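One structure is given below, encoded as C-alpha cells.
Omission of a single protein chain aside, the complex is shown with its protein chains in their original locations.
Naming follows writing order (A, B, C and D), and every chain is counted from residue 1.
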Amino acid sequence: MRIPSKKDKKSKKATASKSLGKAPGELVYTGDKENLETLLEVHEYTIDEHQTYETKQIKKVFDVKGNNRVTWINVNGLNNAEDITKIGEYFKIHPLILEDIVNTNQRPKIDEFDNYIFVVLKMLYHNKENELLTEHISFIIGTDYVLTFQETDEDIFNPIRKRFLNQKSRLRSMGSDYLAFSLMDAIIDNYAVVIETFGTKVELIEDELFLESPREDISRDIQYLKQDLLRLRRSILPSREVISRIVKSESELITVKTYEYLKDLQDHILQINDNIDLYREMVWGLMDMHMTTISNKMNGIMKVLTIISTIFIPLTFIVGVYGMNFNYIPELQYKYGYFALWGIMIILFLALLIFFRRKKWL
Amino acid sequence: MRIPSKKDKKSKKATASKSLGKAPGELVYTGDKENLETLLEVHEYTIDEHQTYETKQIKKVFDVKGNNRVTWINVNGLNNAEDITKIGEYFKIHPLILEDIVNTNQRPKIDEFDNYIFVVLKMLYHNKENELLTEHISFIIGTDYVLTFQETDEDIFNPIRKRFLNQKSRLRSMGSDYLAFSLMDAIIDNYAVVIETFGTKVELIEDELFLESPREDISRDIQYLKQDLLRLRRSILPSREVISRIVKSESELITVKTYEYLKDLQDHILQINDNIDLYREMVWGLMDMHMTTISNKMNGIMKVLTIISTIFIPLTFIVGVYGMNFNYIPELQYKYGYFALWGIMIILFLALLIFFRRKKWL
Amino acid sequence: MRIPSKKDKKSKKATASKSLGKAPGELVYTGDKENLETLLEVHEYTIDEHQTYETKQIKKVFDVKGNNRVTWINVNGLNNAEDITKIGEYFKIHPLILEDIVNTNQRPKIDEFDNYIFVVLKMLYHNKENELLTEHISFIIGTDYVLTFQETDEDIFNPIRKRFLNQKSRLRSMGSDYLAFSLMDAIIDNYAVVIETFGTKVELIEDELFLESPREDISRDIQYLKQDLLRLRRSILPSREVISRIVKSESELITVKTYEYLKDLQDHILQINDNIDLYREMVWGLMDMHMTTISNKMNGIMKVLTIISTIFIPLTFIVGVYGMNFNYIPELQYKYGYFALWGIMIILFLALLIFFRRKKWL
Amino acid sequence: MRIPSKKDKKSKKATASKSLGKAPGELVYTGDKENLETLLEVHEYTIDEHQTYETKQIKKVFDVKGNNRVTWINVNGLNNAEDITKIGEYFKIHPLILEDIVNTNQRPKIDEFDNYIFVVLKMLYHNKENELLTEHISFIIGTDYVLTFQETDEDIFNPIRKRFLNQKSRLRSMGSDYLAFSLMDAIIDNYAVVIETFGTKVELIEDELFLESPREDISRDIQYLKQDLLRLRRSILPSREVISRIVKSESELITVKTYEYLKDLQDHILQINDNIDLYREMVWGLMDMHMTTISNKMNGIMKVLTIISTIFIPLTFIVGVYGMNFNYIPELQYKYGYFALWGIMIILFLALLIFFRRKKWL
Partner (left out) sequence: MRIPSKKDKKSKKATASKSLGKAPGELVYTGDKENLETLLEVHEYTIDEHQTYETKQIKKVFDVKGNNRVTWINVNGLNNAEDITKIGEYFKIHPLILEDIVNTNQRPKIDEFDNYIFVVLKMLYHNKENELLTEHISFIIGTDYVLTFQETDEDIFNPIRKRFLNQKSRLRSMGSDYLAFSLMDAIIDNYAVVIETFGTKVELIEDELFLESPREDISRDIQYLKQDLLRLRRSILPSREVISRIVKSESELITVKTYEYLKDLQDHILQINDNIDLYREMVWGLMDMHMTTISNKMNGIMKVLTIISTIFIPLTFIVGVYGMNFNYIPELQYKYGYFALWGIMIILFLALLIFFRRKKWL
C-alpha cells in the first residue's frame, strides 16, 4: 500500500465499514492488494546448512517444526482468509491474532503468548519507481521458527537473504529470536532512509522559501509535507513502544545473547523519533516563514503603490487646477507661468522623495 | 441525541440546572428523548437454545435470574424514573449508579462492584437519514446477565441479534462477559466508521482549499469541522481509559477466555484515538492553510491594483499637464508635439512593464 | 467576591503585600468583604430530631460537641481574626489552617489531621442580580461535626437546608462525612451551571461571528471570554485533585458508606473539567476564526477598490489625452471622433469585466 | 543583580566562559557585585535571650557552634573566595557546595548531607528605587545553626529580625529548621508580591489595548512582558521542586513540628505557580489581541480609502469626458447640459452611498 497521496485517498474510503458487524476472529483483509495467491518462501538453516524454497501449497510447510533447525516462513499475500486460517491452526495461533495479521489498519503492536510472540510493524520503503510504499507486516516468533506475513512479495529483506548464504554470519549460528531481530532491524533501518528522504524534501522547500520569489503554490507543497509527516509518524511512532516492550520482555523465547541486539534496535528507533520531531518542528516553521514572506512581499507592493500615488496624485491635482476654464485665472496670463509651475512641481517631487527616504521606503 | 449542530444548541441549555439541588441518587433524565415508554427486549440463551421477547411490563423480566442461562435485558427509554428504579431494586444496583444511567451528561466510566460491573459509553452512529446520532448507553454486567440501558430503541446491535440465531457462534457458548464484550465491540467498531466519515469530510474540504478559488465561506466549514471533532473527541476519548480498566480488571465476572477479546477491543480504541489525533492535526492545519490562501489572493489583488495605478497615474499626470490653459506652453505649438508625447508615454509604459517583470509581478 | 471584571481589578492590587512580613499563623483576611460581623448558623440533628439557630455569640456553640448528634456550624464572615481564632482554639485547629481559612488567595487544597480533615474550595454562583460571584469556602470535617467558613452569608446550600427538614432524607441518617459530601456536591453542581452559562456565551459569540458583519469590537468580547475562562479554570481546576485525594483518603473520618458518594463527586468534577477543556479550545478557536473573518472582509474591500480603480484609471487617462490643448490632434477633428472614443471605452470596460469574472472577483 | 533589562544584557555576556576550564570545586563568583568585603551578621538566641552583632572578621564567628543556642550567620558578599573557603572549612561544607554558593548561575536546588542541608533560591524584591532585583541566595541548615549567603547586604529579612526581639514569637522557641523555614517563607512571600506587580503591568497594557488607539509601540511592551515573565519563571519555577523535596525530606535536621509550616510554604509556591501560568496565558493572549487590533484598524483605513476612491474616481472620469476638446460633442451644446450632469453625478454619488451602507461599510 502506498502512503496515500491526494489522488488515491478515495480508494481508502470503505475500510472501517468492511469489518463492521463481523464476529471477532473473522478474517477481513482491509488492504488493497487483493486477488493475490498466497506465496510461501521458506528458509531452513542450522550453522551447517541452509535450504530455501518457494511454494503455493500451504500444507507443504507443515512438517518444518521440531527438526532442530531454525525455519523462517515468509507468507506473501493476506487476502486469502482460508490460507491464513490453515497456517494459524497448524501453528496454534489465536484467531484474534490472525485477524490482526490481515487487518492492515492494525497499528504496530506486540502480544506475548506462552508459545509465541506476535509483533505488528509497518514496512516503509521506496520501490524501484521510487514511490514510497507502506506495507502491513506481522511476525510470529516461536521457539525455532519465525513466521512473517506481508501483503505482497516485494520487501526489503534481500540483505538478510544474502547473509543466509554466508556460513560465518552471526545469523546462521543463532536462534529464531536473532532472526526476528534481523528482520525488524532491516525494517527500522529503512525508516531512517525514508525519514532522511523526507528531510531532503523539507530542505529543498526551505531553500526555495529563501529565494526572492518562491512559487505561488509552495504553500500547497508545505501542506503536503505536513500531511506526509503526519502519516509517516502514525506508521512509525507506535513502533517505539513495541520495540521497548520486546526489550523489557521476560519471555523465554528471547535469549540473553539477543538482548544487546534488541537494545541496539531501540537506539535506532529513538534516533528516528528524534528526527521525526526535528522535521515536524521544521515543517511547521516553514508555514510560519511562508506567511512572513507573503507579508513582506505585500509590504513591498504597497510601498510602490503608495510612492507612485503620493507623488502623482497631488501633481495631477495641480495641473487640473490650471486646466480649469474660469474666465479670470491670473496665473494663466503670466508669461513664464507654465515654467514656474514646472519648477514648483519638481520641488514637490523632490520633497516627497526625501520624505520617502526618511521613512526608509526607498 | 444528535451531535448538536449550530441550530439545536439552544435546546441543550437547561441541562446542568435540571439536576441542581437534587439529592444524590435522585433520578433525573437529562436527555431530550422524553415521553417514551420503557421498552424491554430480552434474550435468554444457552448453547442449546435461544429465546427472545419484548415487553413493557417491567416485572415480567424479574424471574430470569438464576436459571442457568445467559440473559440480556436491553432497556430502551430512560425518562421513566420509576421503571428504572424498579429494575435497579430487583438487580440490587446502587442508587448512584441508577442516577448515572439516566444522566446523559455522564462521561464514559467504569465502576466495579462485587456483584456487577457498571460501564457507561456513548453510542455513535448514523441513522437511516445519515444523521450522526449520539446516545448515552450503560451496561450492568452480572454473573449470568447483562443489562443495557439506552435512550431509544434504535441501536447498532442487529449483527449481534443475528449471531444469536447461529448456534455455532462463539456468543452462544460463552458467558455474560463475552456478551458484554460483543456489545461494546459493536459500539467501538461504529466509532471507527464515524471517524472515517469525518475524515472524508476533512479531505473534501482540503481538496477544495487546493482549488484556485475556494468558496468564501469555507472558513465556516472548517470551524464546524473543529467543533465536530472536539465533540466527537469528548464522547470517544474517555472510552480508552474505560476499556483499559476493564482489561486490567481483576473482577471474577471477567473470565480468562474473554481476556484476549477485551485486549482486542483496546487495540481498536487505540487505533481510533490515533485517527482522532491525525484528523485533529489535519483540521487545525486546514485553518492555517486557508489563512495562507487568503493572504496569497490578497497579494494577487494588490499586484493588479498596483500595476494599473503605477502605469496610469503618471501618464494621467502628463496628459493633465498639456490640458492646462496657460497662455504660453511652447510644446503645444509643435506640429508633432502630440505624437511625440505619445511616443514618450509608450516608452514610459514599456519601462514600467519591464520593471514589473523584474519584480516578478508579471 | 465577584470574578473580577475589567473595572474592579484595581481593588485587588494590594492582596499579596497585605500578608507580607506577617509571622506564619497570623490571621490576615485578604478578601473584600470587610467590616462584617461573624454570624454562626448551627444545625444539630440525629435521625429523630433536627434543630437550627443563628447566633453572633461565638461561645454559644462550644457545647455542641460530643452530644451524639451531627452538628453543622456554618461560619459567615472571615474578617474578624479574633472570632476565627476562638473557634479554632475550641476545635483544636492548627493556626496555619486558620490562616488558610481567612486567606482568600489560598487555592483549593486538602489537609488531613488525626482529628479532622481540612478542605478549601471556591464557591462559584450567580446571585440574584445574575452576577457571577466567587467565594472562598473552607471545611473542617470532624467525627460528629462539620464547620464551614465562608465570606458572606449568601450561599448555595438552601437545598440542603430543606433536606434537613425531611426525616427520610439520607442526610438525616448518615454522619458528618455525608454532610460534608452533600455540601461539596452542592458547590460542584454549581460549577456545572456556571460552566454551562459560560458555554452559552461562547456559542452566542460564535453565532455572531458566523454573521456577515459581526460587531467591530467582538474581538474585545472574545478576549473577555478568554480571561473569564482562565479565571474560572484557576478556581475549579485544583478541585479535581482535592476531590481525588478525598476519595483515596484512608482517614477514619470517611466511612465506607460515603465512599460511593465521593466517587460520584469525582465523576462530576471530571465532567466539568472535560467541559472546561472543550470551551477552552472553542474560545481559542474563536480568535482564529475572527482573524480569518477580518482577512476575508479585507479581501472583499480590496476587490471593490481594485475593480473600480482598474476600470476607471485607464479610462480617465484616455479622456485626459483628448483634453490636451495641442494645436494639432487629428482625432479631435473627426466628426464622430467623440462617439468612436465612447465605443472604445465601452469595449475596454467590458474587457475588464470579463477579466475580473475570470479571476472570480465578480 | 537586577532582572536584566534590554540595556544591561551585554554586561552578562562573559558568565559561562568565566568558569570554563576551572577544576571542580574552584570558587568562581559569576555575579556582578564585585569588590565587596565579606560582612557577617550574627544572631544567637534561645527562648530566653537574643544577641546580635556584625563583623568582617571571619574567625570571630567560629566559636558559635555547640553552645546550646540557635545561631544564624548571614554572610553578605560572595566575591572573596578565600573568606567563603574559610567558612566552608570550619563548617565542613563540601567544596562543590561552596562552588554553588558563589556561582550565581546555579539554579534553585537542594542537596542533603548527613550534617547539613544545602538549599539555593533566588531572592526577588523591589529595592527602594522600585527596581526589581534578583539575588542568588544559599542556605546551609545545620543542627543548631543556619548559614545564609547572599551577594549584597540588602535583603528582605527585616520582619524576621524584628521577630527576634519578641520573646513570645514562635521563632525564639523553635530550632534552626524553623528559622530556615522563616527565611525561605520571607523569600517566597516576596515572589507573590513581584508576580502581583507583574500582573498589574499586564492589566495596564490590556487596558491600553482596549482603547481605540493604543500606542504604536505597544507591541514592544508586550514583548518586554514576555521576556520578563520568561526570566521570572526561570528564577521561580525550580523553587517548587526544591520546596517539595524539603517537605518530603527524611533528614533528622527537619523536626516534626516544622513539617506543617513547610507544607504551608509549598502551598504558597503552588499558588505562585498558578499565577505565573495565568499571566503567561494572558501575556501570550495580548499579542494575539494586538494583532487582531492592527488588522481591524487596517480594515478601517482600507474602507475609508475604498469609499473615497470608489466615489470620486468614476466621477472624475465623467468630468474628464466633458473636458475633452473634440470638435463635436453634442452634450456640450445643451443649455442645461452642465446642470443635468450634476444631477447624474449626485444620483451616482447617492447610489454608491447606499451600496456602502448595504455592505455595512458606513
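Just a few scattered comments:
Criterion: a contact is a pair of C-beta atoms (placed from the backbone, for glycine too) under 8 Å apart; a residue touches a chain by one contact, two chains touch by 3 or more.
Remember, predicted model here, so these are calculated numbers, not experimental data.
Within the whole complex, the absent chain has one touching residue among D:Leu39, D:Ala81, D:Ile313 or D:Leu352, and that is D:Ile313. Only one of A:Leu20, A:Leu132 or A:Met282 touches the chain withheld from this view, namely A:Met282. Here one chain is not drawn; of D:Leu36, D:Ala81, D:Val247 or D:Ile294, the residue touching it is D:Ile294. The chain not shown here is touched by just one of A:Gly142, A:Pro214 or A:Gly323, and that residue is A:Gly323.
Which of D:Lys92, D:Lys162 or D:Arg234 touches the hidden chain is settled by the complete complex: it is D:Arg234. The set of chain A residues touching the chain not shown comprises 158-159, 163, 169-171, 181-182, 185-186, 189-190, 192-193, 195-196, 200, 203, 206-207, 210, 260-261, 263-264, 267, 270-271, 274, 278, 281-282, 285, 288-289, 291-293, 295-296, 298-299, 302-303, 305-306, 309-310, 313-314, 316-317, 320-321, 323-329, 359-361.
Remark: the residues of chain D touching the chain excluded from display are 6, 9, 13, 15-17, 19-25, 94, 96, 99-100, 105-107, 109, 111, 212-213, 216, 219-220, 223, 226-227, 230-231, 234, 238, 287, 290-291, 294-295, 297-298, 300-302, 304-305, 308-309, 312-313, 315-316, 319-320, 322-325, 329, 331-338, 341.
Here is the rule we use: only the chains that are shown with their structure count from here on.
Annotation for chain B: without this chain, the others separate into A | C, D by the touch definition.
Here chain A and chain B face each other with different sets of residues for the most part; under half of the interface numbers are shared between them. Each chain gets a centre from the mean of its Cα atoms; for chain C and chain D, those two points are 26 Å apart. Across the assembly, chain C contributes residues 291, 295, 298, 302, 305, 309, 313, 316, 320, 323-325, 329 that each touch 2 or more other chains. Viewed as a contact network, the protein chains form an open path, each link joining two chains that touch.
Contacting chain pairs in the structure are A-B, B-C, C-D.
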